[in-house]
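Note that one protein chain of the assembly has been removed; the remaining protein chains are unaltered in position.
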Amino acid sequence: MALDKPYKDVPGTTIFDADQSRKGYWLNQFCMSLMKAENRERFKKDERAYLDEWAMSEEQKQAVLARDLNRCIALGGNIYFLAKIGATDGKSFQQMAGSMTGMSEEEYRNMMINGGRDPKWGRS
Amino acid sequence: MALDKPYKDVPGTTIFDADQSRKGYWLNQFCMSLMKAENRERFKKDERAYLDEWAMSEEQKQAVLARDLNRCIALGGNIYFLAKIGATDGKSFQQMAGSMTGMSEEEYRNMMINGGRDPKWGRS
Amino acid sequence: MARITASVYTSHVPAIGAALDLGKTHEPYWQPVFKGYEYSKQWMKENKPDVIFLVYNDHATAFSLDIIPTFAIGTAAEYQPADEGWGPRPVPKVIGHPELASHIAQSVIQQDFDLTIVNKMDVDHGLTVPLSLMCGEQDPVKGAWPCPVIPFAVNVVQYPVPSGRRCFNLGQAIRKAVESYDEDLKVHIWGTGGMSHQLQGPRAGLINKDFDNRFLDLLETNPAAAADIPHIDYVREAGSEGIELVMWLIARGAMADVAGGPLPKVKHRFFHVPASNTAVGHLILEN
Partner (left out) sequence: MARITASVYTSHVPAIGAALDLGKTHEPYWQPVFKGYEYSKQWMKENKPDVIFLVYNDHATAFSLDIIPTFAIGTAAEYQPADEGWGPRPVPKVIGHPELASHIAQSVIQQDFDLTIVNKMDVDHGLTVPLSLMCGEQDPVKGAWPCPVIPFAVNVVQYPVPSGRRCFNLGQAIRKAVESYDEDLKVHIWGTGGMSHQLQGPRAGLINKDFDNRFLDLLETNPAAAADIPHIDYVREAGSEGIELVMWLIARGAMADVAGGPLPKVKHRFFHVPASNTAVGHLILEN
């Protein structure tokens, strides 16, 4: 039998395991490159040209250009890597996390102030 | 009590442990740099100038210049790192190992052909 | 001989670092968070350790996908605060303790923990935010952290992360290692990260106060039960990033009661929601 992967059935959640990591290798390595100030500058100047330097799929590039973090995660991205894109954009972790929930920035912030998302969310 | 280090009493032998590794950090990192062809060229052109780029002690630099591998090891070098110096010089592992024994290259080679050094060597 | 005198547990939310660095500590949003660490800063002054063994995780900073150590111990002389994309935090560099770190590495590897030894790495918010919270703000150049720090990085980014039980056992091995060091040193062990939070997907923002407070209860008096919590329970109950709590079990495993001594004294406990996306939890235990 294959390995047990019980984390596959958690709603609204993608666990970054070896399969995801393999899929997202170049996407995540691109993100790592944004830890250098000069690379952030080059990326900001011409995002498409910078992305084309990496062995990413066209889908991954489009997801980055659209700042669609859910899509990035589906394509193998990990949030700690993707956070480097947000940092380059001057976004906070709260803005990034909120952007994946379908809520507005204010709605998400208010949800957090009011105690955060109910842990029973999405469970049957 | 401190950790037991029984390997300290083996004759003619220096075990590369954390203490040695700390002492030899820059010496060994210098050696690593010789894995790049362009660094080997630069080192060969002006050994002293190249060594001066590294945070090594004067003693370590002298030991390298003299190709005194026993001295290099006493100063924290590890043979797998030091082997990069020998490689740069076009020496084989046998020539390097032999150079530490006080034997001539031919004597050492003959000892090996005749079955190697007796494991009882240096024991009381 | 060296000994572990206390353990400290705290979240290491990056936004806390940003609030400190941007002078936002007196904003109403942040005041309750920093108030929870007032006692701790005083306690640190009165109980200054000689060395802090700081368990944290690297957040895709020093370790990319090129190399992912399950457990990495820093044996370097110093570590620079990392540029995580916003520029490096304006905090002092971290001074290491190569001798004790190497000693612990040697001892723990011989106790069958397969550590990776690291001599070159930048340290991210996972390590510097707890220092800021516990030691207060420090000038990046003229200031200094109160003592040397041994960074101990745990992989909680790419699954599978080590189990809670493995972490708890590792803590016990670290205690033995510390106690076999000849010099008389007071060592703190800190477990950082958590508490409940999820930073990704439609479920981002999950907080579970009940889980967190039960975890704090168990940590005080029944850490072996906390060590039995399987990975999937953290994900389901505490959010995908709540798994960071396994790092607290390394610190807890190093306390004297686990080796048959008396229960630790609870010096301080604090819990607050939210800091950014995260439930902030904090505990100080003394041997």
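Should a chain be cited, it is by its letter among A, B and C, assigned in written order, with residues numbered from 1 in that chain.
The working rule: a contact is a pair of C-beta atoms (placed from the backbone, for glycine too) under 8 Å apart; a residue touches a chain by one contact, two chains touch by 3 or more.
None of these values were measured; they are calculated from a predicted model.
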Considering all chains of the complex, which shown ones does the missing chain contact? A, B, C
Of C:Leu115, C:Val149 or C:Ala256, which sits in contact with the chain we cannot see? C:Leu115
Even though one chain is not shown, chain C touches it at residues 65-72, 106, 109-110, 112-120, 158-160, 162-163, 166
On chain B, residues whose C-beta touches the chain left out of the figure: 6-7, 10-18, 21, 25, 28-29, 31-32, 34-37, 40, 69-70, 73, 78-81, 83-84, 86-88, 92-94, 96-98, 100-102, 108, 111-113, 115-119, 121-122
What chain A residues would touch the chain not displayed? 1-3, 17-19, 21-22, 25
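The rule is short, and it goes like this: only the chains that are shown with their structure count from here on.
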Using the average of all C-alpha atoms in each chain as its centre, how far is it in Å between chain B and chain C? 39
So, what's the distance in Å between the C-alpha centres of chain C and chain A? 24
Indicate the residues of chain B shared as contacts by at least two other chains. none
Flagged in chain C as touching 2+ other chains are none
